[in-house]
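A protein chain is absent from this complex, but the other protein chains hold their places.
Every chain is named by a letter (A and B) in the order it is written, and numbering of its residues begins at 1.
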Amino acid sequence: MHKIMMSLARFMAVLGGIALSALILLTCISIAGRLLNGFFHKDFMQGLLPEFSNWMIEIGVGPVNGDFELVESGVAFAIFAFIPLCQITAGHASVDIFTSTLSARVNRFLRMVTETVFAAVLILIAVKLYDGMASKMRYGETSFLLQFPTWWAYAASLFGAVVSAIVGVYVAAVRIYEFSTGRIVIVDGMEADA
Amino acid sequence: MSALEIGIASFPALMVLIFLRVPIGLAMFVVGLVGLVIVTDGTNVAFSRLKNETYTTFSSYSLSIVPMFLLMGHFATLGGMSSALFKAAEGFLGHRKGGVAMASIGACAGFGAICGSSLATAATMGRVALPELRQYGYAGGFSTATLAAGGTLGILIPPSVVLVIYAILTEQNIAKLFLAAFIPGLLAALGYVIAISIYVRLYPDSAGTRPPVPYGERFSALLRVWPVLLVFGLVVGGIYLGWFTPTEGAAVGAAGTGLIAFLNGGLTFSTLIESFYVTARSTAMVFFIVLGAGFYNGFLALTQVPQELSNFVVSQGLSPWMVLSLILVFYLLFGCLMDSLSMILLTIPIFFPVISVLDFGMSAEHVAIWFGILVLIVVEVGLITPPVGMNLFIINAMDRKTPMVETYKAVLFFVGSDLVRVVILVMFPAITLFLLPN
Partner (left out) sequence: QEVTLKLHQFLPAQANVPKLILDVWADKIEADSDGRIKIDRYPSMQLGGRPPELMDQAVDGVADIVWTVVGYTPGRFPGTEVFELPFMMTNARAASRAYWEMFEKHWKDTDFQDVHILGAWVHGPGMFHTKDPVATPDDLRGMKIRGGSRSINSLLSELGATPVGMPVPAIPEGLSKGVIDGTTIPWEVTPALKVPELVTNHTEFTGNALYVLTFVLAMNKDKYESLPDDLKKVIDDNSGLEFSIFAGGTQEDSDGPARQIAADMGNNIITLDAEQTAVWKDASQPIYEEWVADMDSKGIDGQALIDEAKTLIEQYTD
């Protein structure tokens, strides 16, 4: 079970990483296009190679239309896709200065309660995101420049949110099991990485 | 209970949860949610906000800079930039008394110029420099403390994730904040070097010696840091020179470091996947805190706590400098227990309105930028103040033989240097504002 959940979380992280990399490339292409577009409009290029310059402009050498909103919807998906791995590897920032003085059993209890609440919150987030998506769909909202339906971006994020909720429930189940049996299944990771 | 009282009561509730080891983002989220339910007398407002707020928080164009900077820092390590920096600094400084420690600080400063995160800088440079420090006979606690302090340069020297968050919270210009952070960041590195030289004079046994490296080797090591200079020049330089926005700069930096790492063999399929895992964990951690803080702050605003606090402070008739000092001391004290990002997200919406109505004899924008840099420094001190200092934990975990107490003792020298710097920057705002246009 743990293997399946870990693979699922890693798979999502890779998907998010690919999305993030794609956005990075998209942004670089857009910058290059913008700089080149300005360059071909420069007086000296217009004097030197007017036809070539105008041809480059005509075929669309310029910033990627709507790069801004693609980054926004893409990064939202990436972050939702990143949550499962953070969840299953106990990657959230927390303060253990006080709890380190408490017994292991008390700690297991606290962790069980915390992760159960966390799972409930992740479920709530996914359910409400679904409501948000439904409302975007109903109102027919679109993005500003590309005018793709806003609910598409919500749907992509919802996919990550649902997996996060599934992994969150699994982690909560593990912590309940650990508390009742005293056997540790998931070792705590480092506290924080940023 | 009135809304205001509920708002005030939420502070101790939040603190209790955090000290029960509830993840900080979750604690803020839950307190915000429960608080909203109580104040608005039902779940409607809280649940309605959730329909859009998770998506819109995560889909912020300005915040997309965060995962990009995190990925960039990881690629930089894969590309060998961290070890190249350390080798170059060590070549020039290593043979002096305490020189390898000073070189570690220099390398941290260099890595800070291409990495937006303190913990990543501490972890990366720790892996590179800690074995060498120990090899040359540097005491355990002194070595770990040096690297923990050096790690804070990751945030103090731009680019800086915490400054991005501050800029967004206070609606300030990210590029100007980066520019303003530059001199204070260099002062920080200088201060740490001075702290090291004082330390090795007081405890001569804490540092070994190492023979000088021939000049030819020194310069060839120096040449190998060109990718760092290139990336820093392109990213930070490009942002100032007007080639691109900060988010675009982060994308260029990530692509650039990725390319360099690929060309020198550091970036393979398996290390790329590993970078995704590391970036995923840190990004999710940061954004869950951002989400929780946004939810909590929305609830606080509704209870009017920030407004009332601001009115209260103003009605006390304290001098602006007194108020500023109190706020900075508050950060230093809380920094012993909390992490920097959460503190910024939690407190800036409360303190910034207070500061912005006070008259420091400067333009509103200058006050905002100067205050941002001061806050950045005091919250970063929190990363190395005992007992809870994330950098201390990270570095200490890499050297199991050194007791935490040894690290705690040695780090006080660096904390001292931080405090001196804060006082200087408070007294002379011009140091921070010097590089800004007009």
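Everything below uses one rule, namely that a contact is a pair of C-beta atoms (placed from the backbone, for glycine too) under 8 Å apart; a residue touches a chain by one contact, two chains touch by 3 or more.
Nothing here was measured: the structure is a model prediction, and the numbers come from that model.
Check B:M15, B:A175 or B:I431 against the missing chain and you find that the one touching it is B:A175.
Screening B:S48, B:S197 or B:S325 against the full complex identifies B:S48 as the residue touching the chain left out. For the chain missing from the display, the contacting residue among A:G17, A:P63 or A:G160 is A:P63, taking the whole complex into account.
Summary of contacts with the chain left out: across B:G266, B:G294, B:G335 or B:G389, the touching residue is B:G294.
For subunit A, the residues in touch with the chain missing from this view are 34, 37-38, 40-41, 57, 62-63, 65-66, 68-69, 135, 139-145, 147, 149-150. As for the chain not pictured, it touches subunit B at residues 44-45, 48-49, 51-53, 56, 60, 171, 173, 175, 239, 241-245, 294-295, 297-298, 301-302, 304, 349.
Everything below uses one rule, namely that only the chains that are shown with their structure count from here on.
With centres set at the average Cα position, the gap from subunit A to subunit B is 22 Å.
Those residues of subunit B lying in contact with subunit A across their complex are 18-26, 29-30, 33, 47, 50-52, 54-55, 58-61, 63-64, 66-68, 70-71, 117-120, 123, 161, 243-244, 247-248, 251-252, 254-255, 258, 272-273, 275-289, 337-339, 341-342, 387-388, 390, 393-394, 397.
Against subunit B, in their complex, subunit A makes its touches with residues 10, 12-14, 16-18, 20-21, 23-25, 27-28, 30-31, 35, 68, 71-73, 75-76, 78-83, 85-87, 89, 91-99, 107, 110-111, 114, 117-118, 121, 124-125, 128-129, 131-132, 135, 153-154, 157, 161, 189-194.
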